[in-house]
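And then chain A:
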Amino acid sequence: MDESIRQALIEIVGAQNYTNSLIDMVSFSYDASEHSGRPVCAVWVESAEQISKILQLANREKIPVVPRGAGTGLSGMAVPIKGGVVLDLTRMNKIVRISIEDRLAIVQPGVVYATLEKTLIPYGFFFPPDPASGKVSTLGGNVATNAGGLKGAKYGTTRDYVLGLQVVLPDGRIMKTGSKAMKSVSGYDLTRLFVGSEGTLGVVTEIILKINPKPTATSTALATFDELADAGSAINEIMYSGIIPSALEILGKETIIAINQNTDLNLPEVDAMILAEADGYTPEETDFQIKKIIAVFEKNHPKDVKLAENEKEVGELWAARKSAYGVLARIKTHFVLEDVTVPMTNIAPLLKGIQDISKKHQIQIATFGHAGDGNLHPQILYDGYDPDQVKRMEEATTDLFKLAIELDGTLTGEHGIGLSKAPFMTLEHDPVAMEIMRNVKKMFDPNNILNPGKMALEE
Partner candidate 1 sequence: MEIQGYNMPEELYYEENHFWVKEEGDFLVMGMDDFAQTMAGEIVYIQLPDDGKKLKLGKKFAKIESGKWLGKVYAPVNGEIASVNEELETNPGLVNDDCYGTGWIYKIKPNDKSEIENLIRGKEAIEKWLAADIEKYAEE
Partner candidate 2 sequence: MGKKYDFEEKYREQILQCSRCGFCQAVCPVYGATLRPALNAKGKMLLLKEVMDGKIDLNDELIETLFQCTTCANCFQNCPSGVPVMEIIKQVRKDMVSVGSCHPAFKGMNEVLKNHTNIYGENEPEDFERERNKKAEYVYFIGCVGSYREDESTMATLNLLDRLQVDYTLIDEVCCSGVLEDVGYEINDALAAKNIDRILHTGAKTVITGCPYCYRTFNNKAQYDQLLKEGIQVTHITQFLQDFDFGITTDKLVTYHDPCDLGRHCGIYEEPRNTIRKIATNFIELPANRENALCCGAGGGVRGAYAKNSIAMARRRLDQVEEVGADIVLTECNSCVHNLANARLRKQKFRIYNTTQFINELMEEAE
């Protein structure tokens, strides 16, 4: 890096917040995806003003800037694929204000999700989107990918809870979007443009989140199926119960086996297992709901259906589900975790389709996911040092995306496009939509310095 640029960065953030040492460059090359790219340096920033100065410098010198939170993204959004400067936002980690009367929490992007969750507990409130990475991912990252999580079906995703933002635009101008009022339709909805934009349109420096009172009671049920198809149709028919479960998760056989290796749960190793949760304010209420859900399971030839006994068991089951992708990583040297999402009526065909793809390409695919909103997580497991397996993984991935689109679905429900799905954007989006997206990017970032190379935004 040019010495003058290095000096300029140090002047903005201070020498102790600048690094180009090898060990930092390596860790900043990666997120949780299979991609990597070496940055030239990294800075820890502490204010919107610092970020503004850095982006102005980046525009003058045409240097890429890549914003980063916890680095746990699954599609490569935070990977500096074109080098440049990594902008680490984890030091901006204050919870600025909580207002229970206004039902909002104002946070800086570096606040870890679990920290906000813990802070809201004494108030009896929660922030409903519940990404499985919550103990480590940051709210800025959650906003950048419109994180979903286990409660998506009933409570929606991150974008449903962002009331407003403070953003630093790629040219350094600082802008506010949205309102602290619970609803507003004043002007264009700029907030929604940034949520899920994967750090390509601006750097979020403050987030106004809507928070909810937290239901105090839950009931959890477990159903196992010998036939994947039966599990699929059970999920399909959930809406007929009249109840939206607060969580509805599916685990495939490989996933169950891997979980058993990591815990003492000793889950039955069946083709499919569904975990359902109903929440409310009294045990009577949640029991009523869960029984309706159980009735749907019973109609679909389950092997076994049961109500979870106690809090400990419930805690263990959900902890096991949240560790699924990490646990599966034990099986082969490499993996690719997808999050294709389809309408509920197409879950059963998607599950079957995944099995077919696995057989066709002779490659292991473990599946789990948020059945409740049609968001499956097929995890393709392979030996990354075997070129033949790599090729089969690529072919399987392509088939998977084609299948999802055929089934009226989308490439990604919550992990984002980043690098992983960029080659497939045109499968899902028509040429007009692609052109509009690229124009929007050009309008915000004419020099293409903010997180370049992502989302197929470059032609």
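Just so it is clear, a contact is a pair of C-beta atoms (placed from the backbone, for glycine too) under 8 Å apart; a residue touches a chain by one contact, two chains touch by 3 or more; residues count from 1.
With respect to how the candidates were assembled, all candidates are chains of the complex that A comes from, given by their letters.
These numbers come from a predicted model, not from an experiment.
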item: Selected neighbour of chain A [touch, this complex] from 1 or 2; value: 2
item: Candidate 2 contact footprint on chain A (complex, rising order); value: 19, 21-24, 26-33, 44, 70-72, 88, 90-91, 112, 114, 133, 135-137, 261-262, 323-330, 333-335
